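The complex appears here without one of its protein chains, the remainder shown in place.
For reference, chains read A, B and C in written order, and residue numbers begin at 1 within each chain.
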Amino acid sequence: MKKNLRVSIFGGTGYTGVELIRLLLSHPYVEIYQITSRKDKGKRVDEIYPSFRGILDNLFVSPEDADLKNVDLVFFATPNGIAMNYADDLISKGKKVIDLAADFRIKDKSVWEKWYGMRHKSPNLIDEAVYGLPEINRDSIKKSQLIANPGCYPTAIQLALIPLLEKKLINPSNIIADAKSGISGAGKNPELKLLMSEAEEDFKAYGIGGHRHLPEIEENLTKVCGENVTLTFVPHLVPMVRGIFATLYVECIKDFKAQDIFNSFYVNEPFVDIMNADVCPNTKSVRASNFCRISFHKEENSNRLIIFSVIDNLMKGAAGQAIQNMNIMMDYPETSGISHIPINP
Amino acid sequence: MKKNLRVSIFGGTGYTGVELIRLLLSHPYVEIYQITSRKDKGKRVDEIYPSFRGILDNLFVSPEDADLKNVDLVFFATPNGIAMNYADDLISKGKKVIDLAADFRIKDKSVWEKWYGMRHKSPNLIDEAVYGLPEINRDSIKKSQLIANPGCYPTAIQLALIPLLEKKLINPSNIIADAKSGISGAGKNPELKLLMSEAEEDFKAYGIGGHRHLPEIEENLTKVCGENVTLTFVPHLVPMVRGIFATLYVECIKDFKAQDIFNSFYVNEPFVDIMNADVCPNTKSVRASNFCRISFHKEENSNRLIIFSVIDNLMKGAAGQAIQNMNIMMDYPETSGISHIPINP
Amino acid sequence: MKKNLRVSIFGGTGYTGVELIRLLLSHPYVEIYQITSRKDKGKRVDEIYPSFRGILDNLFVSPEDADLKNVDLVFFATPNGIAMNYADDLISKGKKVIDLAADFRIKDKSVWEKWYGMRHKSPNLIDEAVYGLPEINRDSIKKSQLIANPGCYPTAIQLALIPLLEKKLINPSNIIADAKSGISGAGKNPELKLLMSEAEEDFKAYGIGGHRHLPEIEENLTKVCGENVTLTFVPHLVPMVRGIFATLYVECIKDFKAQDIFNSFYVNEPFVDIMNADVCPNTKSVRASNFCRISFHKEENSNRLIIFSVIDNLMKGAAGQAIQNMNIMMDYPETSGISHIPINP
Partner (left out) sequence: MKKNLRVSIFGGTGYTGVELIRLLLSHPYVEIYQITSRKDKGKRVDEIYPSFRGILDNLFVSPEDADLKNVDLVFFATPNGIAMNYADDLISKGKKVIDLAADFRIKDKSVWEKWYGMRHKSPNLIDEAVYGLPEINRDSIKKSQLIANPGCYPTAIQLALIPLLEKKLINPSNIIADAKSGISGAGKNPELKLLMSEAEEDFKAYGIGGHRHLPEIEENLTKVCGENVTLTFVPHLVPMVRGIFATLYVECIKDFKAQDIFNSFYVNEPFVDIMNADVCPNTKSVRASNFCRISFHKEENSNRLIIFSVIDNLMKGAAGQAIQNMNIMMDYPETSGISHIPINP
């Protein structure tokens, strides 16, 4: 177990970046070696984020000036299409890489290129990359050098479906995911639609024509299930900052006790909480924590099962899960640095 | 056309009551004759609601002291189970009654009594009452003395489904209504779960075991459709004050152009706005107005249609629709007093 | 009284522009002749603002393409520095102009140029322009062709101070205005600090080194008072969309009854509501309305008087007041088109 792991954070000014910094500053085995930002290079991090005043002395460095030799692990909290430019070099130097963006989330290169609208720069690494959902891929993560950290919607949705799909208990081609996200999921981007004057006291669906998280979910669920899984996925924007709530409608094709299935699947998982049937989880119960809470309701007189899954999009949906992956890769206790209790109220 | 219609508002301190007052104060043909409140009797209305300062001089009167002789029409913005105690007397005196609560929304008395947990006091009036959804029942409303004003969820959901169900274009037993409501829908009640400290920055489902609006929806859709309609209905609470957003998942059983169906069904409706396919409505676009906006998305390679429907729960979902019903009953122009343009931002 | 007044709105995509459109659409004597937007020219207004769907057919026109010949009155809801380029031409053609920005708010040209960082393009018109605070300048407004519509903070603050300053009841050089504004006051600008993820659940002061509304307030109060008035003015940003709350701390230099002074000063004003001492106004009680509510508290054992003043920044603080000015200029009833009752909840 390596103490004083030196990590770099690429893209330290976005919301997943700043959350990584917050978590890593309290991590018992990690030293934040450098934080990059093209836009804010040369500025103190705590000038941009006064929440770090008195805690962090770093300046943002330009990505070009990043010292990639003396680090052990690099987090990419950058936009899509950045990590793939650096990964080859880092991997070949023996560094570990965790990409919080989408560059390595999809194994089918042509699907990826279609949805992300660019050519993939490191196609050779796609197969090597491990999809970093610890509850499913813990063993592969442990041995991997390159982690594709899952998207926020995919985390909430897959954790709710996998126990059922893996056992072929539900129809894999009749699944609806009506998902709702707080606005921080849209990132720290100066867009009109993200203004408080626009978004507060408003609720809407978006990405109706197709959301990039759909192929990620379908590909991974298909792999787990062993047969083709397709979803109807409708994301909505909630006038709040943090949190994802997924309401899933599935068709049971066998008789089973959902409570038992979920309980036994996640019995040893430190971050997945299975609640009793009909007790609905709420996003605030996981706010600023790495927990996922799941509950469900079986309709009487029908074969429909409704599943509820909540996470904090910046924690289990991004930075928290990235650190969970790091802990597994480094053989640290899996909850190190991410055992925060949800903030309430 | 009777000018200076004298109306009473029973239950003037709740959110539907205060919205009725706001709307009726600007209505060209109405005089607010009295406003009742058991809790606040004797107080000035503008002491409880300073938004009416300088506009309204009324005191709240106790319901017992209400003068029911000299009014023409009574709105009940009271809890469930109140209007049914007064309706018989009022109807027999030739008064008109609009109940914004649920007393007359369901024709099947035993269903009503089961869901509302009380005995119905005016079973003789249940059949006479007209379900006040003007887009469907305009002619009956015109002739009626007693209107059951629909619930907020039922309004948003039924307006989105009726054009399809009426033409038997979708499977009536495979409908999912994933509905989201602002918190004013829960009323002005001093409950912990409604506190801002609890509800802000939180999203959750509720009423999973069954919501009272479900039998109302099913009964009315069944009537319109001519065959049995059943729904999966999951309501959610959004951290905002006003607005309902319904996401509906239905199974097409015929080939049809949804755009044409919706456009032609609502072509003459002053308050229903059919948007183009794939343009998603948002709750803010109807805030503080009587509009309902509907859009939809047809999935490729599947027979699933997704429909979106938004209203302001206190307007088209309550007080606005009640006044629309009054206008129809009184042969006033249907938009009188409720032609407000949505507030934005 | 001219019916069918043709008005143009320059700058129809900002929040004061969209509020002007909303109000003018229901105004009994006005026809919206054209709406300009450089950024959105050629697009339908209701495409950018779906709240106008079904109500407004206009396209945005480029300011260059605006027909200035056939209009009677032009509102400038543009950034500072635009109206001054058009005013001369419009005035000379006999048109009326109401500028909702700051171009003509300050009589001292050098002060204006210092605070707004640009040369004034129509210095000849500065003296002619009337400061459009109807409660003070109604007679001049009636005769004017060019109105400088006051800022939002200045409206709330001046209405609270003028009755006392005019009678020389308070020390004009010991006034503190601790003012709080909803975020729509910052406009519809794609800036990081205005994102919901940044602004929600946050409270802060800003403009500490000096806010442009300060010289506007001081110059006008000095004029009213007849002696030099100076203020300490600290604006704060509130995590809400609409509303201004000003808390004013003044030093009484004479014995007087504040209630009487305020009551008699505003006795005939349709939009100023003087509340009883010690009953505090709240911003929600004026939301989406043109009212200003004022209350106060006299400290025991000291000569300090605390005054509270609330307005809706987009209504009495911008578009509502602009239309009030238009009504006065055109000899329409002063409340035409702006008698909206506050929205609650």
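One rule holds in what follows: contacts are C-beta pairs under 8 Å (C-beta built on N, C-alpha and C of every residue); 3 or more make two chains touch, one makes a residue touch a chain.
Every value quoted in this text rests on a predicted model; they were computed, and no experiment measured them.
Screening C:54, C:79, C:187 or C:239 for touch with the missing chain picks out C:239.
When the omitted chain is restored, the residue from A:133, A:288 or A:338 that touches it is A:288.
The omitted chain makes contact with just one of the residues C:287, C:316 or C:340: C:287. Within the whole complex, the absent chain has one touching residue among B:62, B:197 or B:264, and that is B:197.
Considering the full assembly, C:198 is the residue among C:198, C:273 or C:334 that touches the omitted chain.
Listed for chain A, the residues touching the missing chain in the whole complex are 15, 18, 22, 25-26, 49-55, 184, 188, 200-201, 241-242, 273, 275, 281-282, 284-289, 291, 293, 339, 341-345.
In the full complex, the hidden chain is touched by chain B at residues 15, 183-184, 186, 188-192, 194-201, 239-241. By the touch rule set out above, chain C reaches the unshown chain at residues 176, 178, 180, 182, 197-198, 200-206, 208-209, 232, 234, 236, 238-243, 245, 247, 249, 278, 280-284, 287, 297, 299, 302, 304, 306, 308, 345.
In this text, only the chains that are shown with their structure count from here on.
Centroids built from CA atoms put chain C at 36 Å from chain B. The distance from the centre of chain A to the centre of chain C, each centre being the mean of the chain's C-alpha atoms, comes to 46 Å.
Counting partner chains per residue, chain A has residues 197-198, 200-201, 239-241 touching two or more of them.
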